[in-house]
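Only one protein chain is missing from this complex, and each of the others stays in its spot.
Here is subunit A:
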Amino acid sequence: MSDTHEHSVAFVRTTEIPQQTAPSSAAGPVKWMRDNLFATWPNALLTVAAFYVIYLVLSATLPWILGGLWTTSSLSECREVLQGRSAACFSVLTERWNQLLFGFKYPAELYWRPTLAFLLMFIALAPVLFFDLPRKLLIITGLFPFAAYWLIWGGTVWIPVFALVGFVAGYFVYARFVAQNFAAGFFGGIVAAAVVWYIGGFAVAALAPATPFLEAVPSRDLGGFMLNMMLGLTCVSLSIPLGIALALGRQSSMPLIKWICVIFIEFIRGVPLITLLFVASVMLSYFFPPDQTVDLFVRVVIMITLFSAAYIAEVIRGGLAALPKGQYEAADSLGLDYAQSMRLIILPQALKISIPGIVNIAVGLFKDTTLVSVISMFDMVGMIRGPILASTDWNGVYWELFGFAALLFFVVCYGISQYSQWLERRLATDHR
């Protein structure tokens, strides 16, 4: 208002002011540093102190990492080469690379099979994670568990085939009857699948060739980071639907269902995971007929899934509670039935609210898969603590091994959390 007269408040602009660049004191690196690092005296002191700490950390670790040895064949050889110098002995990683990834019993000539399954995993996950991709790709996702099972465990192809046929049959029966009655469709589907699996059990025994196309590998031979990935992926993908079911059950107006869900959730949340794993490894076998043992892998998957499903259920319950009552009422008033209003209106919104919480639990679950090392499964940590550190060659290489394990887990977990942030931004449609 510089060109207004002192006595008059009327003002009409006659000239446009062109856009100008800010003066250099108001932009650029010097300005940034003054604003962010040295704004006040205490601020400047803190900056200097922080830089000193960073220097200390880097000056200790960088030479250790950069000077590391990659090609020796044992720790003593490392020590010889280093002659008292402090540097990492990364040779343990190169020498035991396959053991860290696949465990020490998985046949070396079959490593391509889990590797292929790992690569297929990305294709299978893509349509789930990025829903802009064509929906037809979900067929690959549906087939992936069976393909991966066959690749990793090998053996007769008829086991995964009949498992798949059972699911497909169950789905068709469900789709056929659900329009008339949800319960009829649901239980009809389960019965159909069970019948197929029962028949399949005999058929597999009859059809199985003496030497299968892919050599069979027993569960106890699985190990390394592969085992962590398998447990993590299986348990996360099973526990999310189970968690949703538990959260909805907890809200149910049917008291029996409600109380079963409440008791289950509260019980699981009150028990440490490690206890459940011991139950899985030792006690669960008492519940099965003696001649029929259920694979340890399956038992562990069940326990971890139940454990994280209880937590996921609580997170989703929070999301459900955050929705205004009006959303339920609007869905009801339009004539949507319970299943439709949950699937189309309530869950999409509740799950969106719950994404950070669910991701938190998924990340925690993935890291918790290392707990299986205490029930003598040789996952990555189990491999390090067991066969590798116990060997005479590498006894005493702690930093390198555990640092590497930490790095691998960090990469995966950081990836998950970045994805979830992208997803939250992508789903932000409410513009509040």
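Operating definition for what follows: a residue touches a chain if its C-beta (ideal position, glycine included) is under 8 Å from a C-beta of that chain, and two chains touch if they have at least 3 such contacts; residues count from 1.
By definition in this document, contacts and distances are computed from a predicted model.
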Name the chain not shown, per its UniProt record: "General L-amino acid transport system ATP-binding protein", "Ion-translocating oxidoreductase complex subunit C", "3-hydroxy-3-methylglutaryl CoA synthase" or "Cytochrome P450"?
"General L-amino acid transport system ATP-binding protein"
Would you indicate which residue among A:Leu58, A:Leu344, A:Ala390 or A:Val411 is in contact with the undisplayed chain?
A:Leu344
Among the options A:Thr115, A:Gln327 or A:Asn360, which residue touches the chain absent from this view?
A:Gln327
In the whole complex, what residues of subunit A lie against the chain that is missing from view?
324, 326-327, 329-337, 340, 344-345, 348-349, 352, 427, 429-432
